[in-house]
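In this view, the complex is presented without one of its protein chains, the others remaining in place.
All chains are identified by letter, namely A, B and C, in their written order; residue positions are counted from 1 within each chain.
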Amino acid sequence: MIKVGIIGAGRIGKVHITSITTRVPDAAIKTVADPFLTEETAAWAKSMGVEKTTKDYHEIIDDPEIDAVLICSSTDTHSPISLEAIRAGKHVFCEKPIDHDVEKIREVIQALEGTGLKYQVGFNRRFDHNFEALQQAVAAGKVGKPEIIKITSRDPEPPGIDYVKVSGGMFLDMTIHDFDMARFLAGCDATEVYVQAANLVDPAIGEAGDVDTAVITLQMENGAIAVIDNCRKAVYGYDQRAEVFGSEGMAAITNDTQSSTVISTGSGVTGEKPLFFFLERYMDAYGKEVAAFIDAIVHDKETPLNVMDGLKPVLMGLAAQKSYEEHRPVKISEIV
Amino acid sequence: MIKVGIIGAGRIGKVHITSITTRVPDAAIKTVADPFLTEETAAWAKSMGVEKTTKDYHEIIDDPEIDAVLICSSTDTHSPISLEAIRAGKHVFCEKPIDHDVEKIREVIQALEGTGLKYQVGFNRRFDHNFEALQQAVAAGKVGKPEIIKITSRDPEPPGIDYVKVSGGMFLDMTIHDFDMARFLAGCDATEVYVQAANLVDPAIGEAGDVDTAVITLQMENGAIAVIDNCRKAVYGYDQRAEVFGSEGMAAITNDTQSSTVISTGSGVTGEKPLFFFLERYMDAYGKEVAAFIDAIVHDKETPLNVMDGLKPVLMGLAAQKSYEEHRPVKISEIV
Amino acid sequence: MIKVGIIGAGRIGKVHITSITTRVPDAAIKTVADPFLTEETAAWAKSMGVEKTTKDYHEIIDDPEIDAVLICSSTDTHSPISLEAIRAGKHVFCEKPIDHDVEKIREVIQALEGTGLKYQVGFNRRFDHNFEALQQAVAAGKVGKPEIIKITSRDPEPPGIDYVKVSGGMFLDMTIHDFDMARFLAGCDATEVYVQAANLVDPAIGEAGDVDTAVITLQMENGAIAVIDNCRKAVYGYDQRAEVFGSEGMAAITNDTQSSTVISTGSGVTGEKPLFFFLERYMDAYGKEVAAFIDAIVHDKETPLNVMDGLKPVLMGLAAQKSYEEHRPVKISEIV
Partner (left out) sequence: MIKVGIIGAGRIGKVHITSITTRVPDAAIKTVADPFLTEETAAWAKSMGVEKTTKDYHEIIDDPEIDAVLICSSTDTHSPISLEAIRAGKHVFCEKPIDHDVEKIREVIQALEGTGLKYQVGFNRRFDHNFEALQQAVAAGKVGKPEIIKITSRDPEPPGIDYVKVSGGMFLDMTIHDFDMARFLAGCDATEVYVQAANLVDPAIGEAGDVDTAVITLQMENGAIAVIDNCRKAVYGYDQRAEVFGSEGMAAITNDTQSSTVISTGSGVTGEKPLFFFLERYMDAYGKEVAAFIDAIVHDKETPLNVMDGLKPVLMGLAAQKSYEEHRPVKISEIV
């Protein structure tokens, strides 16, 4: 039985608490820490079987009984807490991104070296039933050699401006998931990125120095060309599709809906919109990623998304930002 | 070059005139006859290359140059004109149904005997790209041995009450196409029919002694069970679907639309309604059925829908009417 | 907190144990009873938080602390245990069917009278996301007045012959779900049933006196005509679809698949088969039905599927069997 500590009891922390208690028989949550822990959350955690709650995450880091830590706190704390946890000899599951600063991710990489500790970064979409099946089809050679990879990723609504200002920019905050997906589907890294982006959704986003709409082209190492299209606002819901085209065919996935109901009337033939909320769409994936992390610990094997998988999309995001600013294709190797 | 005479220049007569002049290189229309022929129609026919127009169809029957006759006049004239044409040695394409009176169809059958003349009845749906592909899949064994055959056939709007009164009833007027389709898809005859029907669309139809909604079960000779659902009014358009389920799988077809456009908005994900008008849906099929008729003459082979294929659905329609009236399953062999 | 006892720890009992422990915060399982309880199952139940396991279900019936009983034992025990539980003052959730013998269901109805106890029967499909959305669309008037209701229900593979022999026949064993669905979608009872059935899948089923393929027509009280098509074996998976056609439109649902992946190659454009296994397709529905039962107890309201909803489909199944045997439409009122 793996003893787990969870740092951060916000939206995503609660998802992981629920997953571990209901779906991961090999793990038990000993402690949940959150500096802003409410009594309500503490009570709920207790009802889920969590032993202990605290406002100080050091009670997790310093607890020799705890084997593994899930870092679900704010982005700026991911790398420092990762370092503390690693130095305390704990396996780490860290929400994405590890950091926006490549140097800090490199520190985490160095800290891990030789420890044998497991480190997993939370790119949940790899565990979604659709993306997983798509990747498996590609890896099984169903489409031959990949030539064109297309990823559509549009949020149902933009985040608040306060969040936009500290988000690191759309490429590091939102597209980073798609960068990971491009690597996952292609089965290799990107070598170059070109961005065409604009501020079309909300002028306030532009005033905050960010973009909200983009088409991003990636040259992949295996010769395939990938293209991501992003928008911060799709009125019809959370739009998450992908397509891999290759020498022997094409595999494509589309969105999930609440039901398959289609209504035909004098006005048209209408089906349901894509699920609106990312937690609804990816709830099952969140459960599977945490189960995979615990499984890697229990069976002492590599995590499906290790620390290098955390680094690469950040490099791509920084190259994308540079491409946007300098209006030219940027090699990933330009980012140091 | 087959010389053709067309009797009846109404809606369907005009469709055949257009098909022959634009799509059937082996045939030319010499004469078009219609008792209510307008100058406008006559001028249009001339512009399409028709040699001659007349109000008297005997100018077609009596013309030794004419090889083949298309009977597109009102239903009550189908069998008498068929007889006249056959006796004048002409090949006949006759719109469905040949007659509502089985005896009169039997006279046509007798008249044909030994003449070597071609006779084709106008069940156009067999030539529709969807139904044709479905039948070919079934005939090719793609679903194994057929077990359940489902046909949905719903009109976009009911005919006028005056027409309902002389239509012979829904089973002989509308379901007759589906009876033919059941035979086509099953590759065999029906032995028994059971009808559950009602007057739900318009009370005037009930007052005229007819039904407008029905579920009709057929026992097919090969063991399969077929079920047809009919309604005189589907507000979303002309609904023409079918499904054949068998020991090795299922093949299904759906409706055609004007385009594949799907619009996703805050209100839902909306595609186009099925094509509303039967001529729009089946225009291509009308061309193909006439081409097949001419081809049978030119190459001296059996027509794809001979006079027996005209008789069988009428027997099924009469059995259906009897089942409805007596509220019990009726064997086709009860109809004499 | 509602204390629950579960009688029967087979496949479906385990599903309910999992649902209650992970999804129903207002209920806790005190005791699980099964005459064939293995040590493995007992250990698993303990790990899920079940207090006690036993081979004797009377330890549940006789336990004054237990508020509600879930009857998941073999069909022949459903009505006797229901009676015992009711007499012991416990709320009852009973798997379908309550009994094949109408008299025994009537005894349960009588036993319930005046007790104020909740009784729910396990027609899980009403809680499936697709069927639920379809019913809601119909109830909200999206298709106007229902005219034709179509239910396709085909199993991926037939049960073993030993089971077939004690199943009560296909209509009471399999179609019974569809009879409930017809009532659910129509929002009313059926008055008459007509069956066209055959033994096409496996001769052994016929030798056991049963059918495996059927088209069943129902006259509903509200004027709509319903039609169910059943087969014990669909090679492509568990086929569970429905369509409600009415005066203002049509609503239809289709099957669920593991993912939305579609692969286009030189051979065709191929999507996934429907989910094969009923537990996979309806897992979420099983959780929701039990949550609804607990909710009815906690908030003292009617269960969504009460004892009369358990009786009606049995009457329909018996009428269907009679229709098949006598080859005629049978009124539900003929069954006493």
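Here is the rule we go by: a contact is a pair of C-beta atoms (placed from the backbone, for glycine too) under 8 Å apart; a residue touches a chain by one contact, two chains touch by 3 or more.
All values reported here derive from a predicted model rather than from experimental measurement.
Student: Thinking of the whole complex, not just what is shown, which of B:22, B:74, B:222 or B:333 touches the missing chain?
Tutor: B:22
Student: Among B:133, B:166 or B:308, choose the residue that contacts the chain missing from this document, as touch is defined above.
Tutor: Counting the whole complex, the residue in contact with the absent chain is B:133.
Student: Among the options A:37, A:88 or A:215, which residue touches the chain absent from this view?
Tutor: Candidates A:37, A:88 or A:215; residue touching the omitted chain: A:215.
Student: Sort through A:11, A:46 or A:145 and give me the one touching the missing partner chain.
Tutor: Checking each option in A:11, A:46 or A:145, the one touching the absent chain turns out to be A:145.
Student: Provide the residue numbers of chain B that touch the chain removed from this figure.
Tutor: The missing chain touches chain B at positions 21-23, 25, 47, 129-130, 132-134, 137, 142-143, 248-256, 258-266, 272.
Student: I need the residue numbers on chain C that touch the omitted chain, in ascending order.
Tutor: Per the touch rule, chain C residues meeting the hidden chain are 235-237, 264-274.
Student: Can you list where chain A touches the absent chain?
Tutor: 144-145, 147-148, 150, 154, 194, 196-198, 200-201, 213-215, 217, 219, 223-225, 227, 229, 231, 233-236, 239, 245, 247-250, 327-329
Heads up, the rule we're going with is that only the chains that are shown with their structure count from here on.
Student: Work out the mean Cα position per chain and let me know which chain is farthest from chain B.
Tutor: A
Student: Name the most central chain, where centre means the mean of Cα atoms.
Tutor: Chain closest to the assembly's C-alpha mean: C.
Student: So, what's the distance in Å between the C-alpha centres of chain C and chain A?
Tutor: Each chain reduced to its C-alpha mean, chain A and chain C end up 39 Å apart.
Student: Indicate the residues of chain B shared as contacts by at least two other chains.
Tutor: If we look for residues of chain B contacting two or more partner chains, we find 235-236.
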